[in-house]
Every structure is written in C-alpha cells, then in structure tokens.
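The other protein chains are all here in position, but one chain of the complex has been omitted.
Letters are used for the chains, namely A and B, taken in the order the chains are written, and counting of residues starts over at 1 for each.
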Amino acid sequence: MKFGILVNEGPYNHQASDSAYRFAKAAIDKGHEIFRVFFYYDGVLNATAHSEPPSDDRNVIKNWQKLAADHKVDLVVCVAAGLRRGIVEASLAPGFRISGLGQLIEAGIQADRMITFGD
Amino acid sequence: MEDDFEAGTVKKFMFVNRKPPYGTVYALEVLEMVLISAAFDQDVHIAFLDDGIYQIKKGQDTKDLGMKNFSPTYRALEGYDIEKLFVERECLEERGLSEDDLLVPVEVISRAEMGKLMAEMDVVLTA
C-alpha cells in the first residue's frame, strides 16, 4: 500500500516529525511504500542543512535523510512555506527537494492513504 | 490496490479548520493549500468547527497588527469552484455566533451531520 505523509511541524519543538518518521519506518519495514513525505508550515524546518543537535540526542534531519537514501523516499519541502521561513535551495540538507503545494495534493490523490502529523 | 490510480481520479478531500486566524499561521497556510487544490479538479470540502469558525467571522481588521487580512480570500473561493463550505452548528452556538456573523455563504450542519460527512471523505487534511 502507498502512504502519503504530511509533516506540519519542525524538528525538536514538537514530536510530530519524530512520530511521522517512526510511522514511515514501520510502514516500510512492513513492506509498504511511502509515496511522498510533504513538509509544510514549520515542517519545512526539517530540511535544514544547518541543524546540529547535541550528540546524545537523535538527529531528526539525519533520520529523514537516511530514510530517503535507503528507501528512495521522496522528501518534498513546500516552496512558499520555505521562503517564509528562510528554507531555500541553498539551505537544504541532501535528500530533500523543494517544490510546490501541488505535490501535496498529488500525494493525496495518488497515495492509498494520507496521514498528517502536526501539533 | 496500487494500480487503482488513473489520470481522472476524483477524490473527496476535506480541509478541516479548528484553529482561529492570526494567533498562528495555520489558517492562512490551509487557505493556500485549498487554493492549490482547486487546480486538481478534486471534490473539495472545507469544514469549519471549534475555533476554526473565527476564520470566517465578519469584520476582521488587521491594520494595527501589520498582518495581512486574508479573510476576503474565503469569498473568492467560489471563483475557484470551491463551494462546499460547512460550519458546525453546535460550535457556532457555543461561541454565541450565528450564520449572520460569517463573511461567506456556508452550509450550517449539526455535529452528527458533520461526523457523517467526514466519514465520506477519502483525504482529510488538518492543521
């Protein structure tokens, strides 16, 4: 089954991104496909290349990057929400790409299930 | 299951608004999402419940805040063929509001009807 995931919040302030990541990982482990993860609202901050959490904490951004690298998961950051918050091509961690909100609606149409994680 | 999708797929989408405007950015960015959805020819529904009702309260004036008053955009949705706007009656009453306080034509339905309507949706997006 194909899942689409919407992440509404940035890393660390909220558990949303962690929960979305755990869900995505469990879905892949069970043989499902993640059609796309779309980052919107402050969720765009999950794509920053400049995050350096303390070494005894999980690295939320790296978790997503590894998922993308290992399983070809499409990580899409909303261009409009990103511009508002200073997330542009130059600030993007590898594995993420910037595109329009249409990619979220398309995920809703193409995925069998769409799930949101937010505040 | 994986091959169900065809170019002409029309799904029932619902954007659920439970948060008021200005205090957080959610209302504005949901509205941006709604506008984009119009380009995909889907069956779009917008639900206003709980404090989401305040998004469409008449008389919003943000001049003193220096923020954009995006409430007129709700009236423009009709031009995008987005006309299925639903408000939950119980939530209006709890807030001492009536349909006359709203800046856009909506269908006022009961909580029970809203629950049934939500159950018909394929995709529910919330913020």
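As a working rule, a residue touches a chain if its C-beta (ideal position, glycine included) is under 8 Å from a C-beta of that chain, and two chains touch if they have at least 3 such contacts.
Methods note: contacts and distances are computed from a predicted model.
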item	value
Missing subunit (named according to UniProt) among the choices "Asp23/Gls24 family envelope stress response protein", "RNA polymerase sigma-70 factor, ECF subfamily", "Sulfurtransferase complex subunit TusB" or "ATP-binding cassette domain-containing protein"	"Sulfurtransferase complex subunit TusB"
Hidden partner chain, touching residue among B:Leu31, B:Val87, B:Val104 or B:Val123	B:Val123
For subunit B, residues in touch with the removed chain	16, 18-19, 49-50, 111, 114-116, 118-119, 121-124, 126-127
Residues in subunit A touching the chain absent from view	1, 3, 8, 15-16, 19, 22-23, 25-27, 29-30, 32, 112-119
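Here is the rule we go by: only the chains that are shown with their structure count from here on.
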item	value
Centroid spacing, where centroids are CA-atom means, of subunit A and subunit B in whole angstrom	24
Of all residues in subunit A, those that touch subunit B in their complex	1-2, 6, 8, 33, 40-41, 80-81, 100-102, 104-106, 108-110, 112, 114, 116, 118
List of subunit B residues in touch with subunit A within their complex	1-2, 4-5, 9, 11, 13, 25-26, 29, 32-33, 36-37, 39-40, 42, 122-127
